[in-house]
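Let me give you the structure first, and then I'll get to my questions.
All protein chains but one are shown at their positions in the complex.
First chain written, first letter: the chains are A, B and C, and each begins at residue 1.
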Amino acid sequence: MNSKITIAGVEFKNPVMTASGTFGSGREYGEYMDLNQLGAVVVKGVAITPWKGNPAPRIAETYGGMLNSVGLQNPGVEAFIENDIPFLRQYDTKIIVNIAGRTIEEYCQVAERLGEVDVDLLELNISCPNVKEGGVAFGTDPFMVEKVTKEVKKYSKQPLIVKLSPNVTDITEMARAAESGGADGLSLINTLLGMAIDIYRRKPVLAMKVGGFSGPAIKPVALRMVYQVNKAVNLPIIGMGGIMTGEDAIEFIMAGATGVAVGTAHFNNPRASLEVVEGIQKYMDTYGVKDLAEIRGII
Amino acid sequence: MNSKITIAGVEFKNPVMTASGTFGSGREYGEYMDLNQLGAVVVKGVAITPWKGNPAPRIAETYGGMLNSVGLQNPGVEAFIENDIPFLRQYDTKIIVNIAGRTIEEYCQVAERLGEVDVDLLELNISCPNVKEGGVAFGTDPFMVEKVTKEVKKYSKQPLIVKLSPNVTDITEMARAAESGGADGLSLINTLLGMAIDIYRRKPVLAMKVGGFSGPAIKPVALRMVYQVNKAVNLPIIGMGGIMTGEDAIEFIMAGATGVAVGTAHFNNPRASLEVVEGIQKYMDTYGVKDLAEIRGII
Amino acid sequence: MCLTKEQWKNKKRVEILKNIEIAQNVYKMDLQVGEMVKKIQPGQFINLYCNQGQRLLPRPISICQVDEKREILTIVYGVVGKGTREFAQYQSQDKVDIIGPLGNGYDELKKEQHSILIGGGLGVPPLVELAKRLSGNVEVYLGFRSDPFLVDTFKQYTNQVYVATDDGSYGYKGTVLDLLNQKKHVKEQAMIYSCGPKPMLKNIVKWAKEKQYPIQVSLEERMACGVGACVGCVCKIQNVETGEWEYRRVCKDGPVFNGREVVWDE
Partner (left out) sequence: MCLTKEQWKNKKRVEILKNIEIAQNVYKMDLQVGEMVKKIQPGQFINLYCNQGQRLLPRPISICQVDEKREILTIVYGVVGKGTREFAQYQSQDKVDIIGPLGNGYDELKKEQHSILIGGGLGVPPLVELAKRLSGNVEVYLGFRSDPFLVDTFKQYTNQVYVATDDGSYGYKGTVLDLLNQKKHVKEQAMIYSCGPKPMLKNIVKWAKEKQYPIQVSLEERMACGVGACVGCVCKIQNVETGEWEYRRVCKDGPVFNGREVVWDE
């Protein structure tokens, strides 16, 4: 049974990745599992300069899910290159860097800088609901999606994955725009926009009031979008949104995903992504699936 | 402590209603609770002629939620008037009729026919994700939202509530369109569009592939939308989406809702809506809230 | 019409007395349900709620048997998904929420009539209480893939219990329909009571029609409310005269239907 996959010419030993922002740069969860077992580590969003992020509270729990308003706190691309790439390169796993920006220019600068270093793919985050400029503003307008993709693509040495926001009326429109812009693949979904209220303090739980909603609660929306996008464009998809188990991952693959990313599940179980790897393998063994291509987009 | 509310001139003994489609016309759950304790019964979608609905399976369970693709099966407005209104009028509770249509004309016909009978409000469902014509097609285009609202309003004797779809980029745009069209109030949210896959049968669980996603899983999205809409328009809001307890209902009221509706929770607990009534009362007692207006939209 | 407080039904938390595996991935659970046992009709079901909060929907499970004196209700269920996997982990003394009895059970005939009970796989359990209550001539035909269960229980109520397994590991090798065809059924009046997977029921109905037996079938469908409110659990029921069909609720209008009225095409 072979669970290898290829995205934009890059081969991954298995389809399981870590969702950006939920896994740091791998160091912390590396204490809980063997990072060599992962298809790829997708690191948290990196910007051209350090970003402070949003005030606390940044986390709220919801039924079967959670909200976050981290706001892309990150030490900037130089610190990332210095500290995290050497750490990750010790392991036999692919590195995907999620890139953040406030303007098209900033995205391009990060992409250009990363072109000089040893990482495997770039993931363009135009869908973060937690930052005012950049982020989701780019991700909900097809014209902007195409434009930012096209520009960043010019500066990218590595294949460019565009990460889409689910907070739109028609996700296929955004997917087609990214395709027109020259994306080499798509990641979906980023977080939904959600809110929780502390009725005793009579305030939103999050300091920023609203935040990004993730976890198994959102899986039905994510699956539906992967399914729709897979029918609409010809790009490989990294599917995510609520994956907790190997079975969940198989659902995404059947909906059309090539890769799958595990995010919030880590907070419930530090070894979640490895258990997804094992679960996929077990499904393949039990049902005689020799290659994931046999079931990809089968529904 | 007074939990009375008023929407479009109609007074309700408390803010708790049943979400359309989850409570039939009250008969079934009437065996589990005293319907007199409810603020209103919102009956399932009624069309001008009987609708057969969609093939089975129509139900899928998801993490903290569920999908349905009932497709507005209903016996038509005449059968509804004959069988259900006399039943409901035995109780001291308001009646809100959810109206379905394939065309603007059909919506108008139902509204007009209901003008002749004893019901308290109409709820215009332009947000059902389970029917091809009508339904969500009307609910995701602000131009259509305004138009259908304006037309149906002409034929409505009772106040007209417009029920909005959450499957849009900007819910406030739809809310403003309904307001311009002359809506007397808004209901939100209807179901998100979701999917679940049976990996053993290698097929979507639902015969219709995708369906309406409801339950506590979606509450963060619903709360966020109620909050946004309350800031954007001057209409009373009936908030819903995942309400399971009195605390959940208080969150919606703090986000700006006047009424609240309980849907999927009934399937987990037939008495859910009554427990919400009791929970709201308890919160008011414990925290000295004399009138819900004190906390409405407080955040 | 308005019910009084005493008449309202409610979700009820009951104790599990026993929960044991009786065949591969098939469990038998005894519940201490109280007075509810008195109201039960064979073929009815209960809604069993999961204790895990992420699973909101109840699982409909047929009533297999009741012990009126000790107020015990027995169910038999297969582990097929997340909910039933959770149930299988329950221990005696654990508690679960249920509502019921729900739906319309089998119409039992008067005494001295001839009855043929036909069950397949997880459709076998609901026939137990029926076999117990029927008098007269009762024949029981049971089909399993491989590992049979409840056979001895039926034998307490009738000595005409016939078993088929797909792999021949027990009883007749073949389907329950093959087995039925082996026997000669010449009784003029026999009521067929049947429960099992759809393809089996479809074939049994065809067989019954040929033999001109009336037939009651118990159907399954994915449910949400289980009480008739959501219209989620439908099957196609046809007016045999006009040929017109409509979607009817398995939970409230069934789960037992007249086999001749069911449209099987999907």
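Note that a residue touches a chain if its C-beta (ideal position, glycine included) is under 8 Å from a C-beta of that chain, and two chains touch if they have at least 3 such contacts.
Owing to the predicted nature of the structure, the values given are computational and were not obtained by experimental measurement.
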Full-complex contact with the absent chain, from A:I7, A:V42 or A:V70: A:V70
Residue in contact with the excluded chain [from A:F12, A:Y29, A:Y107 or A:F213]: A:Y29
Those residues of chain A which, in the complete complex, touch the missing chain: 21-24, 27-36, 44, 52-53, 55-61, 63-66, 68, 70, 73, 87, 90-91, 205, 207, 215-216, 264-271
Residues of chain C in contact with the chain not shown: 52-55
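The definition used in the following text is that only the chains that are shown with their structure count from here on.
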Chain whose averaged C-alpha position falls nearest the assembly-wide average: B
Averaged-CA centre spacing for the pair chain C and chain B, given as whole angstrom: 35
Distance between chain centroids, defined by C-alpha means - chain A, chain B (Å): 34
Overlap residues in chain C, where contacts from two or more other chains coincide: 53-54
For chain A, residues that touch 2 or more chains besides their own: 63-64, 216
